[in-house]
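These notes concern the structure reproduced below.
Every protein chain of the complex appears in place save one, which is left out.
Showing subunit A:
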């Protein structure tokens, strides 16, 4: 006996939860299947950056769409997700890097995007007083900010369930099959069937796609983060570096999150990662050089979340090129958190309306597999 639903969403990260919620808002009854619990991996343990800044051009429209939702996140979820908007600043450490920034902003402007703004040394110092004197400027995206990732993912999951979604946590989606226009998926002792299947399984999504005949160049990665003890308030915006791998964010409680994309070794089958302290030491050294105020802070904890990274660093988003009713939403390549709210809204439009006003055509899986439908 299988339970018929309107859509099956595989993966309880922010993307799966957001899509589930937006399907509910569109009047559908979806089921969300998550092998661990919502936000267990990258979605719950990432840096929480809500960033339009420094994005690949193909995903900027989706990012801008998402930003609009972030700014009203409490209305959507009845939870503020600890979202705050003090901007994100990309710091150029020398003139050469500043020139790259200048060219980038000009390119975006030519395409009609105005969210990135070139800033000089004085404005940089105003926004980030603690930054080293030698930095000549950078780029700011003033509406950007940060949120609590676990709180956010959990809030999407909770709201979706309140609106009628069925949520199954702690059971893996297995035996995915398609016949007579229906997708069937086993989840523990249950089987669900629906005309729509959304593959939002993060680091596990590449295998699902491959098993369904749509392999893509994707690898599993585990970007590392570390957090410090509380230090006196000294910075509001999220700071990222142009030339070195570093992102930097101080929370209201004074703790400082240090990230930037150095990778741990993922052990996907065990839900485990092994940290690379020598790389984290590089991050620590960069912070040490740029923010002298941080030198006496202590590192309280470091971790890494498992996620999917595409070879071209651009997500796979949109309908399958082989199967009717199958949609992919994965491979966000270390920058998927901010996209979650918007991607869920757009995915629901693709599923319910068959199209969307938000330009996502460059993100499709058809860039690897010409459509056969």
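Criterion: a residue touches a chain if its C-beta (ideal position, glycine included) is under 8 Å from a C-beta of that chain, and two chains touch if they have at least 3 such contacts; residues count from 1.
As a working rule, contacts and distances are computed from a predicted model.
Peer 1: The chain dropped from view, which UniProt name applies: "NADPH-dependent 2,4-dienoyl-CoA reductase/sulfur reductase-like enzyme", "HEAT repeat domain-containing protein", "Branched-chain amino acid ABC transporter permease" or "histidine kinase"?
Peer 2: "NADPH-dependent 2,4-dienoyl-CoA reductase/sulfur reductase-like enzyme"
Peer 1: Touching the hidden chain in the complete assembly: which of A:102, A:207 or A:244 does that?
Peer 2: Looking across A:102, A:207 or A:244, the contact with the absent chain belongs to A:244.
Peer 1: Kindly state which of the options A:287, A:343 or A:363 is in contact with the chain not pictured.
Peer 2: A:287
Peer 1: Tell me which residue among A:86, A:113, A:234 or A:303 touches the hidden chain in the full complex.
Peer 2: A:303
Peer 1: I'm checking contacts with the chain that's been left out. Which of A:154, A:184, A:250 or A:338 qualifies?
Peer 2: A:154
Peer 1: Touching residues of subunit A against the unshown chain: what are they?
Peer 2: These residues of subunit A touch the chain that is not shown: 37, 39-40, 44, 54, 148, 150-151, 154, 157-158, 169, 227-229, 240-245, 253, 262, 270, 272, 274-275, 277-282, 284-285, 287-288, 294-303, 313.
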